[in-house]
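Of the protein chains in this complex, all but one are displayed in their positions.
When the chains are written out, they are named A, B and C in that same order, and each has its own residue count from 1.
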Amino acid sequence: MNTLVDSPAILDESPLKTAEPPNYLQEGGSTLKSWLLTTDHKRIGILYLYSIIFFFLIAAVAAALMRMELITPPGDMVSSEMYNRLFTIHGVLMVWFFLIPSIPATLGNFVIPMMIGARDVSFPKLNLLSWYLFIAGGLFALGAILFGGVDTGWTFYTPFSSAYSNTHVVAMATGVFIAGFGSILTGLNFIVTIHKMRCPGLTWFRLPLFIWSLYATSIILVLATPVLAITLALMALERIWGLGIFDPKLGGDPVLFQHLFWFYSHPAVYIMILPGMAVVSETITCFSRKQIFGYHFVAFASVAIAILGFVAWGHHMFVSSQSIYAGMVFSMTSFLVSVPSAVKVFNWTMTLHRGSITFHTPMLYALGFIGLFTVGGLTGLFVATLPVDVHLTDTYFVVAHFHYIMVGGMVTAFMGGLHYWWPKISGRMYPEKLGQLAALVMYIGFNLTFFPQFIMGYLGMPRRYHAYPEEFQIYHVLSSAGASILGAAYLLPFIYLLWSLKHGKKAPANPWQATGLEWQTPSPPPQHNFRNTPVVDRGPYDYSPEKSEEEVIYGQ
Amino acid sequence: MANSHVAVAEQFDDMPQQQEASTLGMWTFLATEVLFFGGMFMAYIIYRNLYPHAFAAASGHTILLYGTINTGILLTSSLTMAMAVYAAQQSNQKWVVRYLLLTIFLGCCFLVIKGFEYHDDLKEHLWPGPNFKQGLPVQAQIFWVLYWAMTGLHALHVTVGLGLLSVLAWLARHGKFSEHYNTPVEVSGLYWHFVDIVWIFLYPLLYLINRY
Amino acid sequence: MKSHSLGPKTYVIIWSALMLLLFLTWGIAQINLGPLNVVAALTVAVTKMLLVILYFMHVRSSSRLTWLFVAAGFIWLLIMIDLTLSDYLTRGIVR
Partner (left out) sequence: MKFPLFPDQASTIAKPIDQLYFALTGLSALMVMLIFLTITFFLFKYRRGKRVNRGPAHIPQTAIEVTWIVIPLLLMMGVFAWGAHVYFQQQRPPQGAMEINVVGKQWMWKVQHPEGNREINELHVPVGRIVQLILASQDVIHSFYLPAFRTKMDVVPGRYTSEWFQATKIGSYHLFCAEFCGTKHSEMVGRVIVMDPVDYENWLSAGQPASTMAQEGERIFSELGCSGCHVGNSVVRAPPLEGLYGKPVPLQNGQIVKADEGYIRDSILLPNNQITAGYQPLMPTYQGHINEEQLLQLIAYIKSLGPRNPEVRR
C-alpha cells in the first residue's frame, strides 16, 4: 500500500509534543505578507489556484455573453465590436491565464516536490518570480481589456493585428509575453527539480506517471514559449515602430507569422492536455486499486507526444496558402501524434481490468476525461485529414474539437485533480455526493454544449461570427442551453469546496489509501513536506485489488 | 537563482546537488534562449532565401569595421570570463574581481561601439519606414528590420549580462567565491558565453554578405 | 563540484583560435566564391561556436545530461527551420 520502507516512522514521528504539528498553512504565519513573499511551492500553488480561478471566471463570463448573443441569428445583443472583444478575451485568458498554468502551476507546483520526496522545487525564489510574472502579465491583459479590449482573437494574426486593428493589441501581447516568461521559468524549475531533487531510491521508472507527463509538459514550456515571445515581440515592433517584418508591402510574408505562432501554439495544445493525462493516470489507478497497465508505454507516450507535438504545427495552416507538400508532411505528422494519445487511452482502459473500482468524484472526472478526450482526439483525425480540414478549418467543427480536448479534457482533469488532492491541500474532505453530482452534470452539460457544434461545423458555420444564417440556429440554441448547464456544473464545486474549507470533515493523511509519496505526509503537509527524507524501494501504483476487496468484505 | 550564501539552500541536500541544479537550470534557460533568438534567425533564413539581392544590397550598408572590432571584443570578453570562472575555482579572490571587471569593461566597449554604429546607421537613414534610404530595393527594409531587432535584442542581453557581472564583481570583492562555492560565477559565465555565441552568428549573417 | 582539466593555457589557445577564425571569416568574405561564401561563413561560425561551447562553457568535460540539454536547443531550432523551409522551398510547385 505504500512505497516507503519507513513510512510508519514518518507518520508517527513528530518533533513537537503537540498532537498536530504546524502545517504549511500555519507555519510562517497567515499574514498577507507571508503569502506574497512565500517560497513554499505549496503556497505558490495556492496563489496560482486563486489567480487562475479569477481569470477563469472572467473568461467564462465572456463565453456566457457570447453564447447568449448566439441564441438568435442576427447580432442583436452585443455589437460586433463587442463580440470580437469577447472572443478575444475568452481565448487569451482561457489559453494563457487559465489552461496553460491550470494543472502545472497549481497542482503540479503543489504535488511535484512531494511526489518525488523533495522539500521544495530546485529554485523556490524563481518559482515565486514565475507567479509574479504571471500576475504582471495578467494585469497587462486586464488593463488591455478595461481600457477598451482587443479584437484580434487569441491568434494575433498579422497584418490585422500589426496594422489594421484599432485596439490595445500591444498591451495584450505584452501581457502574454510576460506571462510566457512566467511559464518558461515554471517549466525550467520543474525540469531541474525532476532531474536533481528526487529522493533516494526514486529512479526514473519508479516515478509516478504524473511526473513523466509534467516533465514532458515542461519540455514544451521551455522550448516552445520563447518562440511565441519573439513572434509577439516582432508583431509589436511593427505596430509600434512600423518595423514590418511580416508586412506584405515590404515583401514580408504574413504566413511566416503563422508558422512562428503555431510552432508555439500547437505544442501549447499539448501543454493543455498532457497535465490532464497526468492526473488521470494517478486517479484511475487509485480508484481501481490497480497497477497501471503498461507503465513504460504510458510514460514514453508522454515524451513522444511532447516531441511529435513539435512537428505537427502546419496542420493549422492547410488553407493558409502554405505549400501543399508541406501540408502533406504536417498532415502525416499530425496522424503520428494521435498514436501515443491512443496508446494512453487503451492503457487506462486496460488498467480497469480486474481492478476494484469505486466511483469517487476524482474517478468520475477521470472517466469523463477518457470519454471526452476520446471524442476530441478522434475528431482530431478529421481535421488532420487534408481535404476534410480544408472544409472544416475555421468552422465550429474545429471549435468543438478543441473544446473537447481543452475543456472536456483539461478542465475535467483539473477538476478531478483538485478533488483528488483537495484533502492534501486543505486538510478537509469535500462533500462526496455533491462532488459526484457536479461531475455528472458537467458531463451532460459539456456534451450538450459542444456536440451540436460538430454538426454545425460540417454544415459550414464559420467560427468568430457574431451573426449567422438562420439555418444554424437550432444548434446554437442547443449549445447555449448546454452552456448554462455546464456553467452550473462548474459553479457548484466552487461553492462546496469553499464551504468545505471550514465545515468539511478533517482529512486523514491518506484518505484514498493511495500510493505516492505525497500521501505519506500529513494533510495538510508541513512546510518542508517530510519530517525525514523518504526512501523509495519500489515502483509506483503498488496497489492490490484483492486486498482492497478483503477490506470491504471483512471490514476494515 | 542561486543563493549568495555559502550555506546550502534548504531545499538541497548538499553543495554538489545545488551546483548541479543551478548549472542545469542555466542550460535549460539557454535552450530557451536559443529558440528565442531562433525565431529571428528563422525569419532571416526565409527572407534571405526569398530576397538574396535585396539582402546583399542591404548588408553592404552595415559598417564592417565596427562589426569586426566588436566581434573581436566579445570573443576576448569570453576569454576573460572563462578566466574569471577559473580564478574562482582556484579561490583566487583578487583575480576573480580583476577578470570580472575586465569582462565588464569589454562588454561596455562593445555597447559603446554599437552605439556609435547605431548612430551612423540612423544618420544613413537605415531605419525602415517612410524615410528609409533611397536607392535600395524595398525588401532591403526587411533586412534592416532584422538587423535592428537582432542586434537590439542582443545588446539588451549584453546589458543584462553586464548587470549580472557587476553584482558578481561586488560579491567577489567581498570574498564570496571560492573553490567551495562559485556556482554564480560559473552560471553567469555560461550566460555570457551564450551571448557571445549569438554574436558569432550575427556577424557573418549581417555584415559579411557579398563583401567582395 | 566538477573537476576541470581546463586551465588558462587552454583558454588562451582557444581564444587565439577564435581570433584566427575571425580573421579568416573576414578575409574569405572579401573573395567572391559564389554560393560558397555563405557556406564558408557558416562553417567558421559553427566552428567558433563549438570552441566556445566545448571549452569556455566546459561542455567537453560535462555530463551526458548537459550534452543532451545543449543539443536539445539546437535540435529544436533545426526542427523549426527545416519544417518551415519545407513550406517555402516547395511553394508554387503545383498550380
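Just so we're on the same page, a contact is a pair of C-beta atoms (placed from the backbone, for glycine too) under 8 Å apart; a residue touches a chain by one contact, two chains touch by 3 or more.
None of these values were measured; they are calculated from a predicted model.
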Checklist entry - Of the residues A:Ala467, A:Leu501 or A:Val535, which one touches the chain left out of the display? => result A:Ala467
Next on the checklist: Out of A:Gly45, A:Gly117, A:Pro208 or A:Gly355, which residue would touch the omitted chain in the full complex?
Outcome noted: A:Gly355
Checklist entry - Thinking of the whole complex, not just what is shown, which of A:Asp253, A:Glu282 or A:Glu518 touches the missing chain? => result A:Asp253
Checklist entry - Who touches the missing chain here, A:Val61, A:Met77 or A:Leu459? => result A:Leu459
Item to check | Missing-partner contacts on chain A, residue numbers | outcome: 75, 80-81, 84, 151-153, 155, 157, 159-160, 163-165, 248-249, 251-255, 288, 293-294, 297, 319-321, 324, 327-328, 331-332, 335-336, 338-339, 342-343, 345-347, 349-350, 352-359, 367, 370-371, 374-375, 378-379, 381-382, 384-388, 390-391, 393-395, 455, 458-460, 462, 464-471, 473-474, 477, 545-546, 548-549, 552-553
Item to check | Interface residues of chain B (partner: the chain not displayed) | outcome: 50-54, 137-139
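The working rule: only the chains that are shown with their structure count from here on.
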Next on the checklist: Tell me the shape of the graph of touching chains, choosing from line, ring, star, complete and other.
Outcome noted: complete
Item to check | B-C or A-C - the one linked by more C-beta pairs in contact | outcome: B-C
Next on the checklist: With centres defined as the mean C-alpha position, give me the chain B-chain C separation in Å.
Outcome noted: 15
Checklist entry - Counting only residues that touch at least 2 other chains, which ones in chain B make the list? => result 24, 28, 31-33, 35, 38-39, 42, 46, 50
Next on the checklist: Quick check: what residues of chain A touch more than one other chain, meaning two or more?
Outcome noted: 195, 223, 227, 256, 259
Item to check | Interface residues, chain C side, partner chain B - complex | outcome: 1, 4, 6-8, 11-12, 14-15, 18-19, 22, 25-26, 29-32, 37, 41-42, 44-45, 48-49, 52-53, 55-57, 65-66, 69-70, 72-74, 76-77, 80-81, 84-85, 88-89
Next on the checklist: Could you list, by residue number, the parts of chain B that touch chain C in their complex?
Outcome noted: 15-16, 19, 23-24, 27-28, 30-35, 38-39, 41-42, 45-46, 49-50, 64, 68, 71-72, 75-76, 78-79, 81-83, 86, 89, 179-180, 189-190, 193-194, 196-197, 200-201, 203-205, 208-212
Next on the checklist: Could you list, by residue number, the parts of chain A that touch chain C in their complex?
Outcome noted: 195, 219, 223, 227, 255-256, 259, 263, 310-311, 313-314, 322-326, 329-330
